[in-house]
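Complex shown without one protein chain; remaining protein chains in place.
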Amino acid sequence: MDLLSFINFYLVPGIVLGAIYSLGAIGITLVFGVLRFAHLAHGDLATMGAFLVLALVSLLGMNPWVALPVSMAATAGLAVALHWLFYEHLRRRSAILTVIASLGVALMLRAVVQVVWGVDSQTYVGGITRPESYFGIRVKDREFWTLAATAALVVGLQLFLTFTRWGKAMRAMSDNPDLARLSGIDTRLTTALTWTIIGILSAAAGFFLGINTELKSLMGWYMLLPMFAAAILGGVGRVEGAVLGGMVIGIAEECSVLFLPSEYKSALAFAILLIMLAVRPTGLLRGKVL
Amino acid sequence: MEWIGLANYAVFMAIFIGIYAILALGLNIQWGLTGLFNAGIAGFFAVGAYTSAILTGPAMEGRLGGFELPVAVGWIGAMLVAGLIAWPIGKITLRFRSDYLAIATIGVAEIIRLVAKSEDWLTNSARGLNNLPRPFGDLDYFYSQLAYLGLVLLCLVVAYLLVEHQFRSPWGRMMRAIRDNETAAASLGKNIAFRRLEAFVFGACLMGLGGALLAHFNRSITPEGIDPMIATFLIWIMLILGGSGNNRGAILGTAVVWIIWSMTEIVTDQLPTEMAIQAKYIRMFLIGLMLQLVLRFRPEGLLPEDPTQRKAKAGKAP
Partner (left out) sequence: MSHTQTGSPILSVAGVTGGYGSGADILHGIDLTVGRHEIVGIVGPNGAGKSTALKAIFGLVQVRGGAIRFDDRDIAGWAPNRIVRCGIGYVPQVDNVFREMTVEENLEMGAFLRRSGVEAALQRIYTLFPDLVEKRRKPAGSLSGGQRQMVAFGRALMLDPQLLLLDEPTAGLSPRYCEQIFQIVRDVRAAGVAVLLVEQHAKQALSFCDRAYVLASGRNRAEGTGQGLLADREIAQMFLGG
């Protein structure tokens, strides 16, 4: 197989998938860092974001890309609501109970999607898209925009975390929550802010997965393992790590069909996860270990 | 004869409650005793079911198995293989906080599900393994059910005694004392680490047994037969509602949740067929909601842990 074929059939899809996983992994690493628990409902939050776009497209005839920001806002609100309804009172008791609750929330989100939209596959727009060719590398329009939007979101988030007062407050909470409280940082607001960002990123991840493949009620749940593997691979609590981990796993998954049966793609993420935990739990970029 | 129908149904329910109670006890020793969050119960369940099926089922072309060994061997094999799979997972993740175990067990369950669906030579893929032998299967319907119920209850009693013994032993008390303090657990000596692994594996064995019991009751096992979401999640809510850390609570919770679950099925069965599919997911939503309500208002469950041995479950200090 020549290089161009490899790039077109494995690398490009891998990079697109990697971008999607990165967005999800960033959300997971933020929850790990700022709120210190494994958010098992993360995948299904992405599913909800994707299907909200579908609702807007089918009910209002909006262009999916225009509907995306609306869904982001709605998903952000949903994430904050989920926290206040189901997680807040448990965090004071014990972190692991929050994880159990999040498993229940995942089930509930998924059930809502299944009741409202059913379990069959859906798409945003029908038809075939022709890829554009750039020096022989074939990239579809939507793949290009997926990558561009992901880059914009990641850069925007990093700027926010590095230069704004509230971004720094989030980092402080992730670094040392007790000291953050002592310094007068409002932890409730910071928490709400964190969930808002998570909602935005999850909606994007779900949407990009949906628009590049298809929409199914279990799409987010199946992403959960790769997203967690990516967050742990990169280093828990590090946004750059989540991006790195996401890209590695996305590309690895797409390339894995060269030597693994395609049904076992997700097994690769699992294997990477176990290896990292066994060998280097802090991840590639030395994050936290919970 | 109305009452025969009811009696049959009651025995049928009791068998399911018995099997799920064994699973709940397995989870109790993992979570209630040791604080380990196993989110992949369905995986260990499936492994047990398939192992027993392969060992005891009839031979088929192009497929591993058909050893037609006695059912008892199948069940022991189920427990062994489930334990064998639990061991490396536990070894790698137990030294961290339980969050990592949760993710790893989700992964294991997923892989097992994939194997069950795809590996023709092992599991016959979607068609599943059928014609499994069933103890007392040759008896009259009612008596066959009753006899199987007896077997299940026997297993349940043995499991209960074993697990209860673990809880009450001195090191069991110590486990519960450290259970809520994850940071302490990480820095403890090898002895404790070994015991925690042991608890995890033992719990997994019980889950494998449950899988085998169900497979032989139904005489078949297919990948679709165990909805992983339901299997894993139902056991969790059974345990939490019943009272984690309390073995009788586990059994009680199993009975209560299974009865509620069956009742909702009867209700949704009355609905027109267009709503039938949605009804299933509405039930799942309600179960998920029920867990949240229990966690909020009565996290210790119906039968809380023995208070004299319970450390304050206040969690982290403010």
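Descriptive notes on the structure:
Order of writing sets the labels: A and B. Residues in every chain begin at 1.
Following the convention adopted for this analysis, a residue touches a chain if its C-beta (ideal position, glycine included) is under 8 Å from a C-beta of that chain, and two chains touch if they have at least 3 such contacts.
Treat the numbers as computed from the prediction; the structure is a model and nothing was measured.
When you scan A:115, A:169, A:225 or A:252 for touch with the missing chain, the hit is A:169. Of the candidate positions A:125, A:179, A:258 or A:278, contact with the unshown chain belongs to A:179.
Although one chain is not shown, part of chain A still touches it, namely residues 165, 168-169, 171-172, 175-176, 178-186.
To be clear about the criterion, only the chains that are shown with their structure count from here on.
Centre-to-centre separation of chain A and chain B, using mean CA positions: 30 Å. Chain A meets chain B in the complex at residues 37-38, 40, 85-86, 89-90, 92-97, 99-101, 103-108, 110-112, 114-115, 118-119, 224-225, 228, 232, 261, 263-264, 266-267, 269-270, 273-274, 277-278, 281, 289-290. Listed in rising order, the residues of chain B touching chain A in the complex are 35, 37, 39, 89, 92-93, 96-100, 102-104, 106-108, 110-111, 114, 117-118, 180, 182, 229, 233, 236-237, 240, 277-278, 281-282, 284-285, 287-289, 291-292, 295-296, 299, 313-316, 318.
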